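The complex appears here without one of its protein chains, the remainder shown in place.
Here is chain A:
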Amino acid sequence: MAEHHENNTHGSMGQLMTGFVLAAILTIIPFALVMSEVEMNRTLLIGIVMVLAAVQIVVHLVYFLHVNRHAEQGWTVAGTLLSVIILAIIIVGSLWVMHNMNVNMMPEMDHSAMPVAPAEAPAAPAMDHSAMPGMDHSAMPAAPAEAPAAPAMDHSTMPGMDHSSMPGMTTTTQPASN
């Protein structure tokens, strides 16, 4: 009777020590690999550390937390699996979305993309404001080449429009600055 009770709730000395030894080994290996600065492919080393962490989490669940199919008629396992699924969605989803956002970010906002196109983005708004109606576009060497880059923003090339009434274009009301 007593053994049965211990099995289901607090585990046994054997379980505790098995868990301890496994956890210690699974902790020492990644620390040793990183601290000895072993010669190894960086991606492979990161992969090894992550896999060992995942294995150790399972070891803790089984030997320390006693999650198994029999405890609470299997509801603890069900709860654990649900949270693992939600965690996977949260973490993988966040990384995926944020990676895509970084890739598609405007170059001036993204430092990693700076060397690729340093001049393009700052040039577009500056060109917009300088292209005032009545001005000779051909006199501006940069304007014809860059104009197609931002057609939606280039309202100023349309003659007869009152630019001061357009939201977001308030700087065009100060032609003296040009």
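Here, a contact is a pair of C-beta atoms (placed from the backbone, for glycine too) under 8 Å apart; a residue touches a chain by one contact, two chains touch by 3 or more; residues count from 1.
As a convention for this text, contacts and distances are computed from a predicted model.
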item	value
Name under which UniProt lists the unshown chain, selected from "Cytochrome bo(3) ubiquinol oxidase subunit 3", "ABC transporter permease", "Type-4 uracil-DNA glycosylase" or "RNA polymerase sigma factor"	"Cytochrome bo(3) ubiquinol oxidase subunit 3"
Missing-partner contacts on chain A, residue numbers	1-2, 4-6, 8-13, 16, 19-20, 23-24, 27, 30-31, 34-35, 42, 45-46, 49-50, 52-53, 56-57, 60-61, 64-65, 71-72, 75-76, 79-80, 82-83, 86-87, 90-91, 94-95, 98
